[in-house]
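Only one protein chain is missing; all other protein chains are in place.
In this document, chain identifiers A and B correspond to the written order of the chains, with residue numbering beginning at 1 in each.
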Amino acid sequence: MNDESQIKLQAYLDGELPAGEAAEVRQWLARDAEARALLAELQNTNAALAGHEAEVKLPESREFFWSKIEREIGRQSAAEAPARKSFWARWGWRGLVPAGGFAAVCLLALHLANPGAASAEFVPELELASDDMGAYTYRNQEDGLTMIWLYDRTGEAKSGQPALMASSTP
Amino acid sequence: MKTDASQSSANDEQLVAAARQGDMGAFEELVARHRDKIYARAFSMMRNEDEAVDLSQEAWVKSWQRLNQFQGESSFGTWVTRIVINLCLDQLRKRKRQRTESIEEMDEESGGVERQMPAVTVNPTERLERGELRKKIDAALGHLSHEHRTVLVLHEFEEMEYKEIARTMECSIGTVMSRLFYARRKMAALLADLKTEELR
Partner (left out) sequence: MMKSTRVNGPFWAAVLLVTLAAAGVGRAQDSLPVELQLIWATNEPKSPDPKHKPVEADVAKLLENTPYRWKYYFEVNRRVEEVPGDRSLEKVAMSKHCELDIKFLGNHAGKDRMQVKLYGDGKLVSMSKETLPLLLAGDAKNDTAWFVLIRKAPPGAKADVAKTN
């Protein structure tokens, strides 16, 4: 039996042959014991596989697996938005120095005019040193915790960031 | 993330509709329902737990991003399965580009000795309890190359036709048929406990 015949036999079993060719294969099977034996083997293998795929379960808890998905969805959504940059970051760190003197005088003027103004509501600030970095801020009202999650916006999370941990252990 | 009782009783269609509106709780319920199936498919293709977890996670993230593309032509679970299959194939292709194909693998590609092997007459399902058979099948699948295992998984477990497999695997229908034939014959030999080099 040549290769082409064997493949045709398989296609017949899988219902992938046009009607005319399928009829030819049936006639061939009727007269060829070797072909019938091969077909039986293929049918047995099919039957063995059908419905007997190993039942495997994802080896992580529902909450844990979901927390990773949720995080990645959030990270990718944020990566599509323009990076948040404060006004000062656009000036760069050194730009703060000459501006600082003028700002101090303005603050003083405000303070002297209205002593309460300088203790106005505290506004959190975050500045990132690189355009490749991004950050999420989460606030938990219950325990008052603020979490700032820093990530590599280029997606090369493990290699792009300055190392804060050596390899996989600190 | 806590899901309420109404989400647990909602069907997939309702959950998908809610998820499309941004309801992460509904999407989380969908993940919970189908996560094992998606993971199992990834594992059957990659044969590595960590990779399978990562790829199924990636599949879920992609399915969230593409929710508006799901038209309901197949079930939601099947749709996500297709996503993870494509991710697995991408990963396998990337890996293949990085390594040199061995002589054994090239021989396997053409069918090798299995083409000439006489038909196996023993029915592998006889005398075996279902759990045992599952284990044997799983072990035998582990002996196949990625290409042969993939074509077998897509045909036998995903019930894809040759044309669809060829499109998914980015190869010709002839290659699909050839690989499938080889994979089936190899499985027959393995399941029948024949003593060959590959079984040791």
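Everything below uses one rule, namely that a residue touches a chain if its C-beta (ideal position, glycine included) is under 8 Å from a C-beta of that chain, and two chains touch if they have at least 3 such contacts.
All figures in this text were calculated on a predicted structure; none of them were measured in a lab.
Novice: Which visible chains touch the chain that is not shown?
Specialist: A
Novice: Of A:A23, A:A47 or A:L150, which sits in contact with the chain we cannot see?
Specialist: Hidden-chain contact among the options goes to A:L150.
Novice: Extract the touching residues of chain A with respect to the undisplayed chain.
Specialist: Spelled out for chain A, the touching residues are 63-64, 67-68, 70-71, 74, 104-105, 107-108, 111-112, 119, 121-122, 124-130, 133, 135, 138, 140, 142-152, 157-158, 161-170.
As a convention for this text, only the chains that are shown with their structure count from here on.
Novice: Rounded to a whole Å, what is the gap between the Cα centroids of chain A and chain B?
Specialist: Each chain reduced to its C-alpha mean, chain A and chain B end up 20 Å apart.
Novice: In the complex formed with chain B, which residues of chain A make contact?
Specialist: Interface residues on the chain A side: 3, 6-7, 10-11, 14, 16, 34, 37-38, 40-42, 44-50, 52-60, 62-63, 65-70, 72-73, 76.
Novice: Under the stated contact criterion, what part of chain B meets chain A in this complex?
Specialist: Residues of chain B touching chain A: 1, 24, 28, 31-32, 35-36, 38-40, 43-44, 49, 53, 56-58, 60-61, 64-65, 111, 115, 118-121, 123-125, 130, 133-135, 137-138, 152, 155-157, 161-162, 177-178, 180-181, 184-185, 187-188, 191.
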